[in-house]
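Every protein chain of the complex appears in place save one, which is left out.
The block that comes next holds chain A.
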Amino acid sequence: VLLGLKRHYKKRCQGRMRKHVGDLCLQAGMLQDSLVHYHMSVELLRSVNDFLWLGAALEGLCSASVIYHYPGGTGGKTGARRLQGSSLPAEAANRHRPGAQEVLIDPGALTTNGINPDTSTEIGRAKNCLSPEDIIDKYKEAISYYSKYKNAGVIELEACVKAVRVLAIQKRSMEASEFLQNAVYINLRQLSEEEKIQRYSILSELYELIGFHRKSAFFKRVAAMQCVAPSIAEPGWRACYKLLLETLPGYSLSLDPKDFNKGTHRGWAAVQMRLLHELVYASRRMGNPALSVRHLSFLLQTMLDFLSDQEKKDVTQSLENYTSKCPGTMELLTLPDGLTLPPVPFTKLPIVKHVKLLSLPTSLRPQKMKSLLGQNVSAKSPFIYSPIIAHNRGEEKNKKIDFQWVQGDVCEVQLMVYNPMPFELRVENMGLLTSGVEFEALPAALSLPAESGLYPVTLVGVPQTTGTITVNGYRTTVFGVFSDCLLDNLLGIKTSGSTVEVIPALPRLQISTSLPRSAHSLQPSSGDEISTNVSVQLYNGETQQLIITLENIGMEPLETLEVTSKILSTKEKLYGDFLSWKLEETLAQFPLQPGKVATLAISIKAKLDFSCQENLLQDLSDDGISVSGFPLSSPFRQVVRPRVESRPATVSEGSKAGDLSHLKTLEAVLNFKYSGGPGHVEGYYRNLSLGLHVEVEPSVFFTRVSTLPATSTRQCHLLLDVFNSTEHELTVSARRNEELILHAGECQRMAIQVDKFNFESVPESPGEKGQFASPKQLEEERLEARGLEINSKLDIHWRIPSLKRSGEASVEGLLNQLVLEHLQLAPLQWDVLVDGQLCDCDAAAACPVGDPVRLEVRLTNRSPRSVGPFALTVVPFQDHQNGVRNYDLQDTVSFVGSSTFYLEAVQPSGQSACLGALLFLYTGDFFLHIRFQEGSRSKELPPSWFCLPSVHVRALDAQA
């Protein structure tokens, strides 16, 4: 037994000695020798179960083999760096492991110490060298031996680390990870804090080496936490922060918020949030509040979707606390080690869904004057349609908007915003970010309710120069963090273009009127937007003055002004000029300097149809006053004096009054085109619209119209039934007539003696107008022109004394063809002369009894053709004033010569006359009816042309 023990001891000594020699050989660079010694040592020690030394020998064997296989070293740059820290590997090894005599040789050290790396010559000698697979097996074996000893933990760890490095070279990551996994569980007692950190750092480094980035990050984070473990008296926040930053790639986290704009967040939110929280905490403890604000805003911005409501509150709370000391900025933060932290704009607080540039309000919108030669035309291709152009246009449309902003005017951009937070969000200093033009943004503050829906926000600003302005984004201050949010970086945002042209400044016109403003909005079909509406109530036919005050409230002088009016489509027929004005007086005050006022008077004349809507013809024939056929119906008619016939309003008329009295509405738009200042030079103007709402109450109605022939053929009586539809007493007057007083709802007849009209003298409508009009339109126009002339002759006025209002009444609308025909002067003018005296009026021509009286009939042809010849018969009769006429006058009147006259054909504008003579045998009143011989008159001529005056002759005693 003793011998056995002795042999055993001897073997152990030999083995240990061999191992030591091997170490020395290795240190001396005698690779081959060391391999041999190690092999022998392993064999010797294996037989005596000296496990610690066996492990060491195996490790030595491995080291030598590694040097042989990988002369470039295993550690790479990191290995070389670590060597510089400790000048001699042996020393380093001894310091680390005082309990073991094993000399650790860093394989990398040898090559750097000048061993010939060219091993090709040694390959033949390398019989004892281990194959790469064997190296790992031997390492495993060595480690398993080491693990038998609790004190050998450090060596075990060291061997693990070396094995991992070898495996990393061999690209056997899986096995390497197993070694590392084992290394993690090696229990090292009484490690100092520094060593703990070092251990985790090395682990992290090794994981990195084998491509396990996540594991590496995990251990780095553990190392970072170790730096600030509560057991450490002076926590190394700076180191912790630095290590934490290094873990970022492992958690696929970038501190640039732009990387998160690409889509929905994809990553390990819970883990990343934790890391960010730690970064915030570490940077705060480091005493760098700017950093913590930046990290916290990053956390809020990128992880918003993953934060619970409570967390959102907590994060914002702490963010507000930090920013109260150090506000968040948009500047790039640079860390001492060169890492830069890009700014974090809060694009999600609030979330902007839609951006729309608003045009100026209609009254301020600039419009381009149309030049005769559109410069656009020349730029376009000669083709009406080309797909290429259409494509270009579409592209342009995306970028540029087709309206303009004006320098110096407040311009608006509408954003639709949404608050994702579970509490009220206060956004301060919200303003626009623009480029291209100097722009004064007027910031707004808003408060969005919790989880609000889309909420419109209007941001305003004033462009200070001209050019093309691009709205790039907006600026906010939320929780004390300033953010510049660029639209390009926003996700899911809808814009309708963000580039707008700013044109030079234009003046601004403000209009106030003498009339009250109305709540009426004009018909929606009107098209233009009306800035102001005024309303007025007028009686039909009334004229009122509208004083418009023009004030230049802009900064530029007002140089030009144009006024146009547009009457909106109305069913009512309007007579005369509805709106009329004289611009000259106003323009005399121009240019209007800023702040100055000018006035413009506009007269509103509401003249609608004065007829009632019933069928006039029907009514007239009912009345029994015939207007048809031959006007010289009977001499009896001639006796009817023009008179005022008072008729009480009948029941039917009363009910008619009810529906006649309804209001009629007239609407018109007055457009003020104005310009001035630099904008005028550029050819821009502005358009201000004034809506005019006129309610027309009926004043008088002409319920009936008819004519009566007057005694003279040149004249005629126009009979008008005038109905007062107002609630006031009203007086009506026509030219040369006395006033007629009408009580409310009363209807009276009014007769006006008028000269017949020679319509041929009315100038025809201008030629160019007539060319395009249809015959029907021409006819209508002629009718209108005649109505106008008649009306001007009649000159009917009404007055309401109680209201002190007055106006005109027009018959234009109620004159029909028949009435007109009666009012028309026949183109054939007949004159009858008795004894050389023109016999046309009511007065009877006096002539002596017994003497022949000369009778002359003259015809003047005003028609454009020749007429005649005619045969005329003179029929004398006596009117007994009781409806009986006595034609049997052969005894009292005799003709000198024939009672029939002959007229030759008369050329246009020619004249013809025929002479005859009468002899009255007794005194008395006689009438002469001149009749055309049957069949002699031309059939084609209208009967009204043969309107001969009747002749009243009073035969008197010659002696008397």
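Keep in mind that, in the parts below, contacts are C-beta pairs under 8 Å (C-beta built on N, C-alpha and C of every residue); 3 or more make two chains touch, one makes a residue touch a chain; residues count from 1.
The criterion applied here is as follows: contacts and distances are computed from a predicted model.
Visitor: The complex has one chain missing from view, so what does its UniProt entry call it, picking from "N-acetylglucosamine-6-phosphate deacetylase", "WD repeat domain 73", "Cytochrome c oxidase subunit 2" or "Trafficking protein particle complex subunit 2-like protein"?
Guide: "Trafficking protein particle complex subunit 2-like protein"
Visitor: With the missing chain put back, one of A:131, A:181 or A:564 would touch it. Which one?
Guide: Counting the whole complex, the residue in contact with the absent chain is A:181.
Visitor: From the list A:19, A:138, A:215 or A:356, which touches the chain that is not on show?
Guide: Among A:19, A:138, A:215 or A:356, only A:215 touches the chain that is not shown.
Visitor: Write down which of A:30, A:232 or A:271 is the residue touching the left-out chain.
Guide: A:271
Visitor: Tell me, which residues in chain A touch the chain that this view leaves out?
Guide: Within chain A, the residues that touch the unshown chain are 173-174, 177, 181, 185, 207, 211-215, 218, 251-252, 264, 266-268, 270-271, 274.
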